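One protein chain is absent from this view; the other protein chains keep their places.
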Amino acid sequence: MPYINIKVTKENLSQKQKAKIIEGVTAVIEDVLDKKKRTTVIIIDEVDTDNWGIQGEQVSIRRQRNNE
Amino acid sequence: MPYINIKVTKENLSQKQKAKIIEGVTAVIEDVLDKKKRTTVIIIDEVDTDNWGIQGEQVSIRRQRNNE
Amino acid sequence: MPYINIKVTKENLSQKQKAKIIEGVTAVIEDVLDKKKRTTVIIIDEVDTDNWGIQGEQVSIRRQRNNE
Amino acid sequence: MPYINIKVTKENLSQKQKAKIIEGVTAVIEDVLDKKKRTTVIIIDEVDTDNWGIQGEQVSIRRQRNNE
Amino acid sequence: MPYINIKVTKENLSQKQKAKIIEGVTAVIEDVLDKKKRTTVIIIDEVDTDNWGIQGEQVSIRRQRNNE
Partner (left out) sequence: MPYINIKVTKENLSQKQKAKIIEGVTAVIEDVLDKKKRTTVIIIDEVDTDNWGIQGEQVSIRRQRNNE
């Protein structure tokens, strides 16, 4: 029954990558909690780099600066 | 003042369906908490079926398989 | 599969009240989405009134002032 | 290390406005917590007015009515 | 930079189990996203079984019934 919300910056994650995240994270959770037949639910949110701030600055701006 | 976040898979929910969810859920909450003049806030997130996992598998894949 | 998170101020909600919220909100969601066998998940968070702000002020302070 | 999630209705927030929110909110948090070198993370979600309910009614409908 | 929120029912998770969840989930995310030096943040919420509903019923009640 665990519920997991994963937020990553939006950068063309493929369906396969999302599948791997869902499969891998579910496996970790169910392994540690050591129970069968759990119904782990995972939701992935892809967030625009303009909408993600770190240390007071947009990720979009940080990346631009780092690539200059 | 209750705050409610509802996540459903994205599948063409109409404006009317969203209105009904908002109206109905607010009514339940305010009825149980038994107070007038509450300002219940509800936010509905519609999530792509590729981004929703259940039991380690994407909803998009589960549905494909079930429809084969 | 809908996932719902409900945040209310912590004020001695009984187990019965929580049961009614869970039952009522699930009924609304499943009725509007019109599907059988959905596995709606609901999580209720009870938040201390010191940790809840509205219009720039703690709920605990607002209530104190209103009761004076 | 604080993590902050900000939900606002979607209404053409500019990149600059988002930058100001991220900068300003980070400054408040780090000032109050009085620590250097914190890595505050902020995520802004812009929510469609059809998906936001207040007092049992969609924001999109409330606005329409108020503008009539 | 990914941010992950994990909600599980409160049932005496040890510090070690939490450490394993944090380590394991971070490894999956960073492996799939294939980047070094990411600062993955994980927050685990432990939720009372009275506050968790599934299919319209509290987990605390479901467990009682299943153990009878």
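Read from first to last, the chains carry the letters A, B, C, D and E; within each, the first residue is number 1.
One rule holds for everything that comes next: a contact is a pair of C-beta atoms (placed from the backbone, for glycine too) under 8 Å apart; a residue touches a chain by one contact, two chains touch by 3 or more.
Since the structure is predicted, the reported quantities are computational estimates derived from the model, not experimental observations.
The chain not shown here touches chain D at positions 1-9, 13, 17, 20-21, 24-25, 27-29, 31-33, 52, 54, 59.
Residues 15, 18-19, 21-23, 26-27, 30, 39-46 are the ones on chain E that touch the missing chain. Listed here are the chain C residues that touch the chain not shown: 7, 47, 50-58, 60-61.
As a convention for this text, only the chains that are shown with their structure count from here on.
Contact count check for A-C and A-B (C-beta pairs in contact): higher for A-B.
Rounded to a whole number, the gap between the C-alpha centres of chain D and chain E is 26 angstrom.
In chain C, 1, 3, 21, 27, 39, 41, 43 are the positions where the chain touches two or more neighbouring chains simultaneously.
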